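One structure follows; several queries about it will come next.
The other protein chains are all here in position, but one chain of the complex has been omitted.
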Amino acid sequence: MLLRRILTRLLTTLVTLLGVSVVVFVVIRVVPGNPIAMMLPPGATQADIDRLNALYGFDRSIAEQYVIWLGGVLQGDFGTSIQARQPVLRLVLNRLPATLELSIMALVIAVVLGGFLALTGTRLRGSRGEGAIDVTNGMALSVPDFLWGLVLILVFGVLWPVFHISGRVSPQYIQEFTTNFFLFESVLRLRLDLWLDLVSHMLMPALALAIPLAAIIGQLLKQSLKETMHLDYVTLARTKGYRENHVILREALPNAVLPTLTLIGVQFTFLIGGTVIIERLFSYEGLGNMAIDAVINRDLPLIQGIVILFAVLFTAINLIVDLLYAVLNPRLRHA
Amino acid sequence: MSAFLSIRNLSAAIRGGPRLLRAVSLDVEVGEVRGLVGESGAGKSMIGKAVLGILPRAVEVVAGEIWLDGVDLLRLRPAERRRRIGATAALIPQDPLTALNPSRRIGRQITDRLVDILGWRRGAAEARALELLNEVRVPEPERVMRAYPHELSGGMRQRVLIASAFAAEPKLIVADEPTTALDVTVQKQILRLIAQMQARHGTALLFVTHDLGVVSKVCGSLSVLYGGLVVEETSVRDFFRAPAHPYSAALLAATPKYTDPAAGLNPVPAAVIDAVRAEVAAADRNWPHG
Amino acid sequence: MLDARGLVRRRLGLRLWLSGGWLLLLLFAALLAPWIAPHNPLEQDLFTSRLPPFWMPGAEPGYWLGTDSLGRDVLSRIMHGARIALIVAFIAGTATMLIGATLGLIAGYYRGWADIVISRLIDIWMAFPPVLFAILLIAVMGPGLTSVIVAIIVIDWTRFARVVRAEAMTQGAMDYVASARVAGQRRLGTMLTEILPNVLPTIGVLLTLEMGIAVIVEAILSFVNLSISTDAPTWGGMIAEGRLAIHQAWWVLVFPLITLFLTVLSFSQLGEGLKDRYDPVLR
Partner (left out) sequence: MADLYTVSDLRLGLPDMTRKPLFGAAPRIGILHGLSFSVPKGEVLGIVGGSGSGKSTLGRVLVRLLEPTGGRVLFDGQDISHLPEDRLRPLRRRFQMIFQDPMSSLNPRRRIGGIIAAPLQLHGFDRISARVDEALDHVGLPRAFRHRFPHELSGGQRQRVGIARAIAMRPDFILADEIVSGLDVSSQAQVLALLAELVRDLGLTLAFISHDLSVVRRLCTSTMVLHQGRIVEHRPTDALFAAPEADYTRELLDAIPLPDPDQRWDLAAG
């Protein structure tokens, strides 16, 4: 049962990734304007252009280019960035940790905040407190991360400047790191100063990403908690003499969490998608920021690589959530 | 108070809304099985819920007393009330499919009250649970203790719930339509089991049902409700021989009976409904809460 | 429980009024911008650059919300920006709805191959980061109003398709659909007369939501300088300029931001509010 589920999901994931690669390949190959011409100095001859075109494979048909590119990808070769003239894979993997750290921090904030709202709302159901939580959730939910980012910049960057609103780390610390997982490394090396500097840079963009997700979690988890609270086993637990908090946490929460979990998976991919613009907004040196530069510079191999990496990341997250769901659901675990 | 459970003039209403219970009074002695009968909206399960302290949040008790084992539950502080109900009363719920927590093992769900509320040691609680599963004739009780609810059939789950209800030797059990969701052949086994367990443990049983057939099998006495009002209170024998209230008689006449093709299926006459509604309205005139 | 519901009900009426009112005001400003805007939104005047809003010292009369670094009137630019924002909202929102909801309805009701193909497409689309996808599309098509609208449709049809598909599946399992089949209704007829009316309130909520999102996407694209021509007055463009000059002239950022914030919030609240108010079926 579980094994078949895993296999089926792996198969559909592969089909999805293949689909993504085809779509992005086709889309960026109809770009007007020649990226090769842009990277050559003025006065380059047609022969130069042809030579470079051949080098990057742009002189072949799209189908041929795709097969060649796919063959390279299967061997771990994503091509060479036109702009930076470095292997795409290396460029992308260098930036990935920054985006991952930001996304995970945002996820943690969202889960903690959303979980707190949901539990409080359930505890206060029927009262004005619940109404207030609903209204807050509704507002937080309908405003996207981009706007929250701008609001946070205004409030905590300008009006009451307690956080950094630009960059990932203060310039003087950059030399201190040996890996690209700055946050992780600062914890491992117990460097509180580094950690604080990182957090003070990351907190605002992470919060901007987290607010809408926190609201969604708060709303959905509360909804399924309330539905669960009406079920007979919860009532039964009450008659046994348990306190309300205990009933919510032990009886309702484990069962209400499952539908929320599936949703968090999808929403987490949306959150990561949001890093593209949030990183731009906060000049945070991550994948998203690099992606926008790549589009503006028409760096085709790099765009391709970044999009594929995002797609792999998204499908992997969905896969993990799906398996987690199967593992946590006793119905599937013990069937 | 002589009776083990004594409800006195209990009135409940939706907060700021209509009344659900209208000065309900009833007693259940130790060892007695009392049926609460009525159609949907009659308030029969509200009474059971009020006794167990599980009324929906929108419903509040506006007046009355619920004496359980010599204590008026409504005067206790919430924490004390919860503990007291947990220690002396139990519920057999309606739907065995939703009455067991799908993510917890059966054994834990039977023993949790003993361990967490009554302070038993886990080993002793588990031994007690096994003993009860044997008593309700669950095959392979050791395996069932480790199972999750979805691995058991509906009838088996209801047996588990009965075992769980009797685990702490409660003096009162509220059974809220415990067989409505079951097939008729399974229903017979479960009713038989409840009757046997009740007799053996000498528990007081408040049996909520809409099925007069079921009442005639398991109850000794019954209260008929309409619109939150007790319209008749009598012994089962008297009720089926000659119901005193016209509404009771009409209800009985509307109940089909396969042994008698002519009997049953007679709609409740409009005059009877009007009369009983008038009674409900009359009860409301004496209600000080508006 | 009733207590809280009462509370929410009262707020519902209020939010419908507030959101509807703001959007009407915006529509009014957008329609009449050429006549009522105090200045030409493109008119530059370096002598009046970075004037503060009217209540601050140094403000010039006639420039209510101040001017940007090129001396352009912020209020006039917001009003003209509203034209672009609303055009994008209405056209992109409607088109996205038509395409997405149709595909979702077909996939959810007909199932079978149509569902397999549409669902797989949705999966593929979901694996793209939407903002990056939009930027990529604009880069491909070249900046301009049409490109922005097409990009929004291409990216966001899945939002409708996903939700409508799930809803159509739920409705398709109801007995009234079986009942229509027993009555001998064709599948297309059943979809249009039985399923669609029950999905329509959801589509309505999504539509207003999508309009808000379209406004945001347009702003984001202008923010990265990819939307319309660079000096056209767009909210996103103003925000981008304001972000750079945030310490010298905060008003260049704040006023378009407030406008954008209220607009997006109003669109999303409008849909929910209308549904709660006019849907005959209370859930």
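By letter and in written order, the chains are A, B and C; residue numbering begins at 1 in each of them.
Just so we're on the same page, a contact is a pair of C-beta atoms (placed from the backbone, for glycine too) under 8 Å apart; a residue touches a chain by one contact, two chains touch by 3 or more.
It should be emphasised that the depicted structure is a prediction, and the values quoted were computed from it without experimental measurement.
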* Which one, B:13, B:26, B:54 or B:191, makes contact with the chain that was left out? -> B:191
* Just name the one of B:5, B:110, B:212 or B:225 that touches the chain not displayed here. => B:212
* Pick out the residues on chain C that sit against the missing chain. => 174-176, 178-187, 189, 193-194, 197-198, 200, 280-282
* Structure fact -> In the full complex, chain B touches the hidden chain through residues 39-40, 183-185, 187-189, 191-192, 195-196, 199, 210-218, 236-237, 240, 250-252, 254-259, 261, 264-268
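Here, only the chains that are shown with their structure count from here on.
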* Asked: Among the chains, which is located farthest from chain A on the basis of C-alpha centroids?
  -> B
* Asked: Quick one: chain B and chain C, Cα centre-to-centre, how many Å?
  -> 53
* **Whole-Å gap between the CA centroids of chain A and chain C** => 23
* Asked: Residues of chain C touching 2+ other chains?
  -> 1-3
* Pull out every residue in chain A that's touching 2 or more other chains. => 125-126
* Would you mind writing out the residues of chain C in touch with chain A in their complex? => 1-4, 7-8, 11, 120-121, 123-124, 126-133, 135-137, 139-140, 142, 209, 212-213, 216, 219-220, 223-224, 239, 243, 246-247, 250, 253-254, 257, 260-261, 264-265, 267-269, 272
* Asked: Along chain A, where are the residues that touch chain C in the complex?
  -> 12, 15-17, 19-20, 23-24, 27-28, 30-32, 125-128, 130-131, 134-135, 138-139, 141-144, 146-147, 150-151, 153-154, 157-158, 266, 269-270, 272-277, 280-281, 288, 291-292, 295-296, 298, 303, 306-307, 310-311, 314-315
* Show which residues of chain B lie in contact with chain A when the two form their complex. => 52-54, 57-58, 79, 82-83, 85-87, 89-91, 93-95, 98-104, 109, 112-113, 116-117, 148, 150-151, 161, 164
